[in-house]
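Here the complex is missing one protein chain, while the rest keep their positions.
Right, chain A next:
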Amino acid sequence: MPVWLREHRWRQTAAAVYLSLPVRGLRVTPANIFCTDRYLKVSIPPFLFEAILYADIDDANSTAKIGNGIIFFTLYKKEAAMWDSLTLANASKEKLQYLRENAVLKAHEKAKEETESKKVTKQEHKKYALEATMKLEEAERKRIEDLKEKERQKVTKELELWKKQQEDAEKQKRVQKEGELHQEVEQLKEKKKEKMNKTRIPNEGTSKMRLKATKGCHGSRTMFSEDLKEEQLPAPRSAATIKINFTSRVFPTALRESRVAEEEEWLRKQAEARRTVSADLSELEDLKEEEKNPDWLKDKGNKMFATGNYLAAVNAYNLAVRLNNKLPLLYLNRAACHLKLRNLHKAIEDSSKALELLTPPVPDNESARVKAHVRRGTAFCQLELYTEGLQDYEAALKIDPKNKTIEKDAEKIRHLIQGTTQDS
(Lines give C-alpha, C1' and ligand atoms only; values in the text may rest on other atoms or scores of the structure.)
Protein backbone atom coordinates (compact mmCIF):
# COMPACT_ATOMS: atom_id res chain seq x y z
CA MET A 1 0.00 0.00 0.00
CA PRO A 2 1.43 3.31 -0.96
CA VAL A 3 1.82 6.13 1.48
CA TRP A 4 -0.30 9.03 0.44
CA LEU A 5 1.18 12.47 0.36
CA ARG A 6 -1.48 14.88 1.49
CA GLU A 7 0.37 17.94 2.63
CA HIS A 8 -0.07 19.84 -0.53
CA ARG A 9 -1.03 23.47 -0.81
CA TRP A 10 -2.46 25.22 -3.76
CA ARG A 11 -3.61 28.55 -4.99
CA GLN A 12 -5.01 29.68 -8.29
CA THR A 13 -5.43 32.54 -10.63
CA ALA A 14 -7.81 32.78 -13.51
CA ALA A 15 -5.32 31.21 -15.86
CA ALA A 16 -3.19 28.97 -13.73
CA VAL A 17 -3.04 26.77 -10.72
CA TYR A 18 -0.01 26.76 -8.48
CA LEU A 19 0.46 23.59 -6.51
CA SER A 20 3.27 22.94 -4.10
CA LEU A 21 3.95 19.47 -2.81
CA PRO A 22 6.52 18.95 -0.07
CA VAL A 23 8.58 15.83 -0.56
CA ARG A 24 11.05 16.14 2.30
CA GLY A 25 14.04 13.95 2.01
CA LEU A 26 12.95 12.23 -1.15
CA ARG A 27 14.85 12.21 -4.39
CA VAL A 28 12.58 13.26 -7.19
CA THR A 29 13.27 12.87 -10.88
CA PRO A 30 11.10 13.84 -13.80
CA ALA A 31 10.30 10.20 -14.27
CA ASN A 32 8.37 10.17 -11.06
CA ILE A 33 5.93 12.79 -12.30
CA PHE A 34 3.06 11.71 -14.50
CA CYS A 35 0.65 14.30 -15.81
CA THR A 36 -2.10 14.32 -18.39
CA ASP A 37 -4.69 16.95 -19.07
CA ARG A 38 -6.97 15.82 -16.24
CA TYR A 39 -4.77 13.72 -14.00
CA LEU A 40 -1.65 14.37 -12.04
CA LYS A 41 0.40 11.78 -10.24
CA VAL A 42 3.66 11.89 -8.37
CA SER A 43 4.94 8.43 -7.46
CA ILE A 44 8.09 8.01 -5.40
CA PRO A 45 7.76 4.51 -4.01
CA PRO A 46 6.42 3.98 -1.48
CA PHE A 47 5.00 7.52 -1.50
CA LEU A 48 2.22 8.49 -3.81
CA PHE A 49 0.33 11.66 -4.60
CA GLU A 50 -2.43 11.79 -7.09
CA ALA A 51 -4.96 14.34 -8.09
CA ILE A 52 -7.82 14.16 -10.49
CA LEU A 53 -8.07 17.75 -11.45
CA TYR A 54 -11.20 19.79 -11.38
CA ALA A 55 -10.84 20.80 -15.02
CA ASP A 56 -8.57 20.24 -17.94
CA ILE A 57 -5.16 21.73 -18.03
CA ASP A 58 -2.74 22.29 -20.77
CA ASP A 59 -0.25 19.62 -19.80
CA ALA A 60 2.17 20.44 -22.60
CA ASN A 61 2.90 23.90 -21.25
CA SER A 62 2.56 23.21 -17.58
CA THR A 63 5.75 22.89 -15.60
CA ALA A 64 7.00 21.20 -12.53
CA LYS A 65 9.90 22.58 -10.59
CA ILE A 66 11.78 20.16 -8.39
CA GLY A 67 13.97 21.45 -5.59
CA ASN A 68 14.46 22.14 -1.88
CA GLY A 69 12.28 19.27 -0.77
CA ILE A 70 9.31 20.68 -2.71
CA ILE A 71 7.80 20.10 -6.11
CA PHE A 72 6.21 23.23 -7.42
CA PHE A 73 3.68 22.72 -10.20
CA THR A 74 2.54 25.49 -12.47
CA LEU A 75 -0.53 24.18 -14.28
CA TYR A 76 -2.07 26.30 -16.98
CA LYS A 77 -5.78 25.98 -17.22
CA LYS A 78 -7.39 25.17 -20.50
CA GLU A 79 -10.35 27.27 -19.65
CA ALA A 80 -9.85 30.41 -17.73
CA ALA A 81 -12.20 29.88 -14.84
CA MET A 82 -11.82 29.66 -11.14
CA TRP A 83 -11.84 26.21 -9.75
CA ASP A 84 -13.85 25.35 -6.77
CA SER A 85 -11.24 22.90 -5.63
CA LEU A 86 -8.06 21.31 -6.90
CA THR A 87 -9.47 17.90 -7.25
CA LEU A 88 -12.73 16.60 -8.32
CA ALA A 89 -14.69 16.00 -5.27
CA ASN A 90 -17.18 13.23 -4.64
CA ALA A 91 -15.92 11.16 -7.49
CA SER A 92 -16.83 7.53 -7.30
CA LYS A 93 -14.22 4.84 -7.24
CA GLU A 94 -15.16 3.62 -10.67
CA LYS A 95 -14.96 7.07 -12.08
CA LEU A 96 -11.65 7.53 -10.47
CA GLN A 97 -10.41 4.27 -11.90
CA TYR A 98 -11.76 5.11 -15.32
CA LEU A 99 -10.15 8.48 -15.25
CA ARG A 100 -6.87 7.00 -14.24
CA GLU A 101 -6.88 4.47 -17.02
CA ASN A 102 -7.94 7.08 -19.48
CA ALA A 103 -5.13 9.25 -18.39
CA VAL A 104 -2.62 6.50 -18.89
CA LEU A 105 -4.01 5.66 -22.29
CA LYS A 106 -3.93 9.25 -23.32
CA ALA A 107 -0.38 9.51 -22.22
CA HIS A 108 0.52 6.50 -24.25
CA GLU A 109 -1.13 7.87 -27.30
CA LYS A 110 0.58 11.15 -26.90
CA ALA A 111 3.92 9.41 -26.62
CA LYS A 112 3.21 7.41 -29.72
CA GLU A 113 2.21 10.48 -31.62
CA GLU A 114 5.31 12.22 -30.58
CA THR A 115 7.53 9.40 -31.77
CA GLU A 116 5.64 9.29 -35.03
CA SER A 117 6.08 12.95 -35.66
CA LYS A 118 9.71 12.73 -34.69
CA LYS A 119 10.22 9.94 -37.20
CA VAL A 120 8.51 11.92 -39.89
CA THR A 121 10.62 14.97 -39.27
CA LYS A 122 13.75 12.82 -39.26
CA GLN A 123 12.81 11.36 -42.62
CA GLU A 124 12.23 14.75 -44.06
CA HIS A 125 15.54 15.98 -42.78
CA LYS A 126 17.32 13.05 -44.32
CA LYS A 127 15.65 13.55 -47.66
CA TYR A 128 16.52 17.16 -47.60
CA ALA A 129 20.14 16.41 -46.82
CA LEU A 130 20.30 13.87 -49.63
CA GLU A 131 18.85 16.25 -52.14
CA ALA A 132 21.23 18.93 -51.05
CA THR A 133 24.29 16.68 -51.55
CA MET A 134 22.98 15.50 -54.89
CA LYS A 135 22.61 19.04 -56.03
CA LEU A 136 26.11 19.87 -54.92
CA GLU A 137 27.59 16.89 -56.74
CA GLU A 138 25.59 17.65 -59.84
CA ALA A 139 26.89 21.18 -59.81
CA GLU A 140 30.45 19.93 -59.46
CA ARG A 141 30.04 17.49 -62.32
CA LYS A 142 28.54 20.11 -64.52
CA ARG A 143 31.40 22.44 -63.78
CA ILE A 144 33.93 19.87 -64.87
CA GLU A 145 31.94 19.03 -67.98
CA ASP A 146 31.74 22.67 -68.88
CA LEU A 147 35.46 23.10 -68.46
CA LYS A 148 36.10 20.09 -70.68
CA GLU A 149 33.66 21.33 -73.27
CA LYS A 150 35.30 24.71 -73.30
CA GLU A 151 38.69 23.06 -73.81
CA ARG A 152 37.31 21.02 -76.65
CA GLN A 153 35.85 24.02 -78.37
CA LYS A 154 38.96 26.08 -77.86
CA VAL A 155 41.09 23.34 -79.28
CA THR A 156 38.80 22.79 -82.25
CA LYS A 157 38.89 26.48 -83.03
CA GLU A 158 42.66 26.51 -82.82
CA LEU A 159 42.83 23.57 -85.18
CA GLU A 160 40.59 25.24 -87.70
CA LEU A 161 42.65 28.39 -87.46
CA TRP A 162 45.83 26.45 -88.02
CA LYS A 163 44.32 24.71 -91.00
CA LYS A 164 43.28 28.01 -92.49
CA GLN A 165 46.78 29.31 -92.01
CA GLN A 166 48.16 26.29 -93.82
CA GLU A 167 45.76 26.76 -96.69
CA ASP A 168 46.53 30.45 -96.94
CA ALA A 169 50.22 29.69 -96.96
CA GLU A 170 49.67 27.17 -99.73
CA LYS A 171 47.65 29.62 -101.76
CA GLN A 172 50.25 32.30 -101.32
CA LYS A 173 52.95 29.94 -102.43
CA ARG A 174 50.97 28.98 -105.48
CA VAL A 175 50.35 32.60 -106.42
CA GLN A 176 53.99 33.41 -105.93
CA LYS A 177 54.98 30.42 -108.01
CA GLU A 178 52.81 31.55 -110.87
CA GLY A 179 54.12 35.07 -110.59
CA GLU A 180 57.68 33.86 -110.62
CA LEU A 181 56.97 31.49 -113.45
CA HIS A 182 55.73 34.38 -115.55
CA GLN A 183 58.81 36.39 -114.76
CA GLU A 184 61.03 33.41 -115.44
CA VAL A 185 59.44 32.73 -118.77
CA GLU A 186 60.02 36.29 -119.86
CA GLN A 187 63.56 36.30 -118.58
CA LEU A 188 64.29 33.06 -120.34
CA LYS A 189 62.89 34.39 -123.57
CA GLU A 190 65.24 37.30 -123.30
CA LYS A 191 68.14 35.05 -122.43
CA LYS A 192 67.39 32.78 -125.33
CA LYS A 193 67.52 35.70 -127.62
CA GLU A 194 70.86 36.77 -126.20
CA LYS A 195 72.72 33.45 -125.94
CA MET A 196 71.89 30.97 -128.59
CA ASN A 197 74.39 28.14 -128.56
CA LYS A 198 75.46 27.91 -124.95
CA THR A 199 75.18 24.51 -123.35
CA ARG A 200 73.92 25.18 -119.89
CA ILE A 201 71.79 23.54 -117.33
CA PRO A 202 68.48 22.94 -119.10
CA ASN A 203 65.97 25.73 -118.78
CA GLU A 204 63.64 23.68 -116.72
CA GLY A 205 66.42 23.12 -114.31
CA THR A 206 67.03 26.82 -113.74
CA SER A 207 63.41 27.66 -113.41
CA LYS A 208 62.91 24.84 -110.97
CA MET A 209 65.80 25.93 -108.87
CA ARG A 210 64.66 29.52 -108.89
CA LEU A 211 61.19 28.45 -107.93
CA LYS A 212 62.54 26.38 -105.15
CA ALA A 213 64.46 29.39 -103.98
CA THR A 214 61.33 31.50 -103.80
CA LYS A 215 59.53 28.76 -102.02
CA GLY A 216 62.37 28.73 -99.58
CA CYS A 217 62.02 32.44 -98.96
CA HIS A 218 58.41 32.00 -98.06
CA GLY A 219 58.97 30.16 -94.86
CA SER A 220 59.58 26.55 -95.74
CA ARG A 221 63.27 26.75 -95.30
CA THR A 222 63.49 23.02 -95.28
CA MET A 223 62.63 22.69 -98.93
CA PHE A 224 65.34 25.11 -99.88
CA SER A 225 67.98 23.49 -97.76
CA GLU A 226 66.75 20.12 -98.87
CA ASP A 227 67.39 21.11 -102.43
CA LEU A 228 71.01 21.78 -101.56
CA LYS A 229 71.14 18.51 -99.74
CA GLU A 230 69.84 16.65 -102.74
CA GLU A 231 72.93 17.59 -104.59
CA GLN A 232 75.05 16.29 -101.75
CA LEU A 233 73.28 13.00 -100.99
CA PRO A 234 75.73 10.20 -100.45
CA ALA A 235 75.66 7.21 -102.72
CA PRO A 236 73.70 4.15 -101.61
CA ARG A 237 75.49 2.16 -98.99
CA SER A 238 77.53 -0.78 -100.13
CA ALA A 239 75.50 -3.87 -99.43
CA ALA A 240 76.47 -5.98 -96.46
CA THR A 241 74.97 -8.61 -94.24
CA ILE A 242 75.02 -8.89 -90.50
CA LYS A 243 74.52 -12.37 -89.14
CA ILE A 244 72.65 -12.61 -85.89
CA ASN A 245 71.82 -15.18 -83.28
CA PHE A 246 68.62 -15.26 -81.34
CA THR A 247 68.10 -15.99 -77.68
CA SER A 248 67.02 -19.58 -78.02
CA ARG A 249 63.41 -20.43 -77.54
CA VAL A 250 61.90 -23.83 -78.10
CA PHE A 251 58.33 -22.68 -78.66
CA PRO A 252 57.28 -20.88 -81.81
CA THR A 253 55.06 -18.51 -79.88
CA ALA A 254 56.15 -15.17 -78.52
CA LEU A 255 57.78 -15.01 -75.12
CA ARG A 256 55.54 -13.96 -72.25
CA GLU A 257 56.72 -13.75 -68.69
CA SER A 258 53.50 -15.09 -67.28
CA ARG A 259 53.80 -18.26 -69.34
CA VAL A 260 57.43 -19.03 -68.61
CA ALA A 261 56.69 -21.23 -65.62
CA GLU A 262 54.21 -23.35 -67.58
CA GLU A 263 56.61 -23.72 -70.45
CA GLU A 264 59.46 -24.84 -68.21
CA GLU A 265 57.18 -27.42 -66.63
CA TRP A 266 56.19 -28.81 -70.00
CA LEU A 267 59.76 -29.05 -71.20
CA ARG A 268 60.84 -30.79 -68.06
CA LYS A 269 58.09 -33.34 -68.40
CA GLN A 270 59.03 -33.98 -72.01
CA ALA A 271 62.65 -34.56 -71.06
CA GLU A 272 61.62 -36.93 -68.30
CA ALA A 273 59.47 -38.90 -70.69
CA ARG A 274 62.33 -39.37 -73.07
CA ARG A 275 64.88 -40.51 -70.57
CA THR A 276 63.90 -44.01 -69.61
CA VAL A 277 61.15 -45.63 -71.59
CA SER A 278 62.67 -49.10 -71.53
CA ALA A 279 65.28 -49.29 -68.82
CA ASP A 280 67.13 -52.46 -68.05
CA LEU A 281 68.19 -51.83 -64.53
CA SER A 282 70.77 -54.51 -63.96
CA GLU A 283 73.05 -53.55 -66.80
CA LEU A 284 72.70 -49.86 -66.32
CA GLU A 285 74.00 -49.62 -62.80
CA ASP A 286 77.58 -49.02 -63.77
CA LEU A 287 76.77 -46.24 -66.20
CA LYS A 288 77.31 -42.62 -65.33
CA GLU A 289 74.29 -40.38 -64.88
CA GLU A 290 74.62 -38.62 -68.20
CA GLU A 291 75.20 -41.86 -70.04
CA LYS A 292 71.68 -42.90 -69.08
CA ASN A 293 70.21 -39.98 -70.93
CA PRO A 294 69.34 -40.95 -74.52
CA ASP A 295 69.49 -37.31 -75.66
CA TRP A 296 73.03 -36.94 -74.36
CA LEU A 297 73.99 -40.20 -76.04
CA LYS A 298 72.44 -39.04 -79.28
CA ASP A 299 74.52 -35.87 -79.12
CA LYS A 300 77.62 -37.92 -78.46
CA GLY A 301 76.79 -40.12 -81.40
CA ASN A 302 76.30 -37.07 -83.64
CA LYS A 303 79.66 -35.68 -82.62
CA MET A 304 81.42 -38.94 -83.37
CA PHE A 305 79.68 -39.21 -86.73
CA ALA A 306 80.88 -35.70 -87.53
CA THR A 307 84.48 -36.64 -86.74
CA GLY A 308 84.19 -39.79 -88.83
CA ASN A 309 84.24 -42.32 -85.99
CA TYR A 310 81.30 -44.34 -87.25
CA LEU A 311 81.72 -47.42 -85.07
CA ALA A 312 81.77 -45.38 -81.89
CA ALA A 313 78.72 -43.49 -83.09
CA VAL A 314 76.90 -46.75 -83.67
CA ASN A 315 77.72 -47.85 -80.13
CA ALA A 316 76.39 -44.65 -78.70
CA TYR A 317 73.17 -45.00 -80.66
CA ASN A 318 72.84 -48.65 -79.63
CA LEU A 319 72.99 -47.72 -75.97
CA ALA A 320 70.53 -44.91 -76.48
CA VAL A 321 68.12 -47.26 -78.22
CA ARG A 322 68.34 -49.66 -75.32
CA LEU A 323 67.30 -46.88 -73.01
CA ASN A 324 64.54 -45.52 -75.16
CA ASN A 325 63.50 -47.34 -78.29
CA LYS A 326 60.83 -44.84 -79.24
CA LEU A 327 63.02 -42.06 -80.56
CA PRO A 328 63.01 -42.10 -84.36
CA LEU A 329 66.04 -39.82 -84.62
CA LEU A 330 68.27 -42.46 -83.05
CA TYR A 331 67.39 -44.98 -85.73
CA LEU A 332 67.74 -42.36 -88.41
CA ASN A 333 71.22 -41.40 -87.37
CA ARG A 334 72.24 -44.97 -86.87
CA ALA A 335 71.10 -45.68 -90.42
CA ALA A 336 73.42 -42.95 -91.65
CA CYS A 337 76.29 -44.54 -89.75
CA HIS A 338 75.52 -47.93 -91.26
CA LEU A 339 75.51 -46.41 -94.71
CA LYS A 340 78.97 -45.07 -94.15
CA LEU A 341 80.06 -48.42 -92.80
CA ARG A 342 78.41 -50.12 -95.78
CA ASN A 343 76.20 -52.24 -93.55
CA LEU A 344 73.47 -51.78 -96.09
CA HIS A 345 70.92 -54.23 -94.74
CA LYS A 346 71.21 -52.73 -91.29
CA ALA A 347 70.84 -49.30 -92.83
CA ILE A 348 67.64 -50.37 -94.50
CA GLU A 349 66.34 -51.85 -91.26
CA ASP A 350 67.07 -48.73 -89.26
CA SER A 351 65.58 -46.37 -91.83
CA SER A 352 62.45 -48.50 -91.93
CA LYS A 353 62.18 -48.46 -88.13
CA ALA A 354 62.64 -44.72 -88.15
CA LEU A 355 59.90 -44.28 -90.71
CA GLU A 356 57.60 -46.45 -88.64
CA LEU A 357 58.16 -44.25 -85.62
CA LEU A 358 57.71 -41.11 -87.67
CA THR A 359 54.00 -41.73 -88.19
CA PRO A 360 51.73 -39.75 -88.40
CA PRO A 361 53.27 -37.89 -91.33
CA VAL A 362 53.05 -34.22 -90.36
CA PRO A 363 54.96 -31.14 -91.50
CA ASP A 364 57.00 -31.20 -88.30
CA ASN A 365 58.77 -34.45 -89.08
CA GLU A 366 59.01 -33.70 -92.79
CA SER A 367 62.75 -33.25 -92.83
CA ALA A 368 63.27 -36.41 -90.78
CA ARG A 369 61.11 -38.46 -93.14
CA VAL A 370 62.88 -37.10 -96.17
CA LYS A 371 66.21 -38.14 -94.69
CA ALA A 372 64.90 -41.60 -93.87
CA HIS A 373 63.65 -42.16 -97.41
CA VAL A 374 66.85 -40.88 -98.92
CA ARG A 375 69.02 -43.09 -96.77
CA ARG A 376 66.94 -46.15 -97.43
CA GLY A 377 66.93 -45.34 -101.14
CA THR A 378 70.70 -45.02 -101.16
CA ALA A 379 71.07 -48.35 -99.40
CA PHE A 380 68.80 -50.04 -101.91
CA CYS A 381 70.70 -48.59 -104.82
CA GLN A 382 74.00 -49.71 -103.38
CA LEU A 383 72.52 -53.19 -103.15
CA GLU A 384 71.56 -52.73 -106.80
CA LEU A 385 67.84 -52.94 -105.97
CA TYR A 386 67.22 -49.90 -108.09
CA THR A 387 63.46 -50.08 -108.35
CA GLU A 388 63.02 -50.08 -104.58
CA GLY A 389 65.57 -47.31 -104.38
CA LEU A 390 63.67 -45.26 -106.90
CA GLN A 391 60.46 -45.78 -104.94
CA ASP A 392 62.10 -44.31 -101.86
CA TYR A 393 63.55 -41.39 -103.75
CA GLU A 394 60.18 -40.62 -105.26
CA ALA A 395 58.59 -40.76 -101.82
CA ALA A 396 61.22 -38.30 -100.60
CA LEU A 397 60.55 -36.07 -103.55
CA LYS A 398 56.83 -36.12 -102.82
CA ILE A 399 57.43 -34.81 -99.30
CA ASP A 400 59.95 -32.20 -100.41
CA PRO A 401 59.51 -31.46 -104.11
CA LYS A 402 61.89 -28.52 -104.06
CA ASN A 403 65.02 -30.43 -103.23
CA LYS A 404 67.27 -30.46 -106.30
CA THR A 405 69.74 -33.08 -105.11
CA ILE A 406 67.01 -35.64 -104.60
CA GLU A 407 65.65 -34.86 -108.04
CA LYS A 408 69.01 -35.29 -109.65
CA ASP A 409 69.64 -38.58 -107.88
CA ALA A 410 66.19 -39.84 -108.84
CA GLU A 411 66.93 -38.98 -112.46
CA LYS A 412 70.22 -40.86 -112.26
CA ILE A 413 68.49 -43.94 -110.91
CA ARG A 414 65.85 -43.76 -113.59
CA HIS A 415 68.51 -43.68 -116.23
CA LEU A 416 70.28 -46.60 -114.61
CA ILE A 417 67.08 -48.63 -114.59
CA GLN A 418 66.34 -47.78 -118.20
CA GLY A 419 69.93 -48.59 -119.06
CA THR A 420 69.74 -52.02 -117.47
CA THR A 421 66.36 -52.84 -119.00
CA GLN A 422 67.64 -51.82 -122.39
CA ASP A 423 70.68 -54.00 -121.99
CA SER A 424 68.71 -56.99 -120.97
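Please note the rule applied: a residue touches a chain if its C-beta (ideal position, glycine included) is under 8 Å from a C-beta of that chain, and two chains touch if they have at least 3 such contacts; residues count from 1.
Keep this in mind: contacts and distances are computed from a predicted model.
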Per UniProt, the name of the complex member that is left out, chosen from "Ribosomal RNA-processing protein 42", "Dynein axonemal assembly factor 10", "tRNA (adenine(58)-N(1))-methyltransferase" or "Sorting nexin-30": "Dynein axonemal assembly factor 10"
Full-complex contact with the absent chain, from A:236, A:308 or A:360: A:236
Touch criterion as defined above, residue of A:60, A:144, A:261 or A:306 at the omitted chain: A:144
Of A:29, A:245 or A:405, the residue in touch with the unshown chain: A:245
Missing-partner contacts on chain A, residue numbers: 140, 144, 147-148, 151-152, 155-156, 159-160, 162-163, 166, 220, 222-223, 225-226, 229-230, 233-247, 249, 253-258, 260
